[in-house]
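A single protein chain has been omitted from the complex, and every remaining protein chain is retained in its original position.
So that you can tell them apart, the chains are marked A and B in the order they are listed, and the count of residues begins at 1 in each.
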Amino acid sequence: MILVVAAVAVWIGAWAFNGWLANGRLSGLASVRLAVPLIFGATVIVVWELIVRGLQVPPVILPPPSTIVGAFFGNFGILWPDFVQTFAKGALGGYVIGCGSALLTAILVDRYDFLRRGLLPVGNFMAALPIVGTAPILVMWFGFDWQSKAAVVVVMVFFPMLVNTVAGLRDTSAMQRDLMRTYGASYWQTLFKLRFPAALPFIFNGLKIATTLALIGAIVAEFFGSPTRGLGFRISTSVGTLALDMVWAVIVVAALTGTAFYGAVAWLERRMTFWHPSQRK
Amino acid sequence: MNQPVISASHLDLTFQTNDGPVHALRDVSLEIGKGEFVSFIGPSGCGKTTFLRCIAGLEEPTGGTLTVNGLSPDAARRSRAYGYVFQAAGLYPWRTIGGNIRLPLEIMGFSKEEQAERVRRTLELVDLAGFEKKFPWQLSGGMQQRASIARALAFDADILLMDEPFGALDEIVRDRLNEELLKLWDRTGKTIGFVTHSIPEAVYLSTKIVVMSPRPGRITDVIESTLPRERPLDIRDSAEFIAIAHRVRDGLRAGHIDD
Partner (left out) sequence: MKALGPILAVVAAIIALWYAAAVPMNIQEVLTQAERAGAVVEPEGAMNRRDVSRFALVLRNADHLGESWSMERARLPAPHQVIKELWASTWDEEVNGRRGIVKSGSLSNRSLIYHGSITLGATIVGFLIGSGLGILLAVGIVHSKTMDMSVMPWAIVSQTIPIVALAPMIIVVLYSIGVEGLLPKAVISAYLSFFPVVVGMVKGLRSPDAMQTDLLRTYNASKPQAFWMLRLPASVPYLFASLKIGIAASLVGAIVGELPVQRGGLGARMLGGSYYGQTEQLWAALLFAAAMAAILVWLIGWIEGKTLRRMGVTP
């Protein structure tokens, strides 16, 4: 009971503190902008710990954060091969193949207007569908191992990436294209010197969306069938045995992977599109 | 004049739009000789930009003939006969100023040493020496437009086509750039086609002023300027200047009689 009271006190106190930080004179500082969400996140974890322990919530419902951390470090030996299987092989492999082929297809679509008018509406349509549903079919074709997961990822990232890249390639003004004509530039010269660099912001938008889709695709595909490895596999089997602390540990791995993957692409974006107004704030 | 550089004869251009045909150019005939500075002036829709684009091979006339350097405009375009300067500088933000000037040189296949030499030379010509490594967004509007002119000069085309290049700049910068453009013209001896809205600008810069009017786009008057080649800015207050400006204004008004 004391713990519950403490939890309420911590919540109110932290919120008040954050309120003082956010509304005060210091709110413009970069360090404060970083601190406020971190304080909020830390508060959530502390309150979680206190409430779960205070109300004696059974661990099969919701384990406290301390147990999860323990499970994370304790099971590192299992979690690492799971991570490699799901991310390094499945998600990353599918990401590279999917985004790469989408880029090449986008160039084809850009070159031939007929393809653009036909493929793009179909592509937009496909991008909205529950592609995860193709997972069981792809497992049937490519087997249980990482190749089928990569295949699911390819299908999931292809269309959003295609749509974004085509939009980017078309984003040049008539004036810019006229300038290229005054130089007597060929199609390929115009493509590589003007349209491709101009399309980079759009391409990166697609690449960032694709990072999330890749991880989701790889994990959900494993729900449909997997060898005895993989984050999705670990989740479904641990859920089956009600080892929820392990499930949460896997979720932590997935969360860290997702954020790091996205962050890496965003970092690359900042370096390669430094010239774009959105990056120059 | 001996062989004209640009020769238009009964040029016609009709656009088909949803609201019916638009006669952008009707029966336009003009000859531009080597080394001339020709301004095109008129209200919106008079066809001055369209005519410039026809010369550049960016638009296809529907009637009449047009030759540039004795070739069809398209052939002239492919032989890189002219440099084009648009209203907006249109520099690539992902390239430095130097990189932007190198753009046409890369496309046309100049060697690396040649490229470096030409970048250096043209930047000096437009008074931007030392800005080679800067990015376009680090420069003011006037400087960006100067870089755009440098880009058009880099590959030594004999003809320079400029479509209201100083329209987006303030008057003080504009005056300065007008002076610099005249000095440039004097030094390089290029043939220049210049589209503008501004009467003083047209009279100040040109050896020949072509007054056009809209609906349909046509030439109302061609004025051979009597001003000397050496022109300080205060020539704009001289009687001769004002007389020519009056004639331009009359030509513009004549085109508006039908309004």
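Criterion: a residue touches a chain if its C-beta (ideal position, glycine included) is under 8 Å from a C-beta of that chain, and two chains touch if they have at least 3 such contacts.
Values in this document were obtained by computation on a predicted structure and should not be read as measured data.
> Give the labels of the shown chains that the missing chain contacts, considering the complete complex.
It touches the following shown chains in the full complex: A.
> Tell me which of A:G41, A:P81 or A:G143 is the one touching the absent chain.
The one listed residue touching the chain not shown is A:G41.
> Going by the contact rule already stated, which one of A:F83, A:Y183, A:F202 or A:F224 would touch the omitted chain in the full complex?
Final answer for the missing-chain contact: A:F224.
> Spell out the interface residues on chain A facing the chain that's missing from view.
15, 18-19, 21-23, 27, 33, 36-37, 39-41, 60-62, 114-119, 121-122, 125, 128-130, 132-134, 136-137, 139-141, 211-212, 215-216, 219-220, 223-225, 231-232, 235-236, 239-240, 242, 244, 247-248, 250-251, 254-255, 258-259, 261-263
Everything below uses one rule, namely that only the chains that are shown with their structure count from here on.
> Any idea how many Å lie between the Cα centroids of chain A and chain B?
One centre to the other, that is 50 Å.
> Using the touch rule from the top, collect the residues of chain B that touch chain A in their complex.
53, 56-58, 77-80, 82-84, 86-88, 90, 92-94, 103-104, 106-108, 135, 137
> Chain B touches which residues of chain A in the complex?
173, 175-176, 178-185, 189, 193-194, 197-198, 200, 273, 275-276, 280
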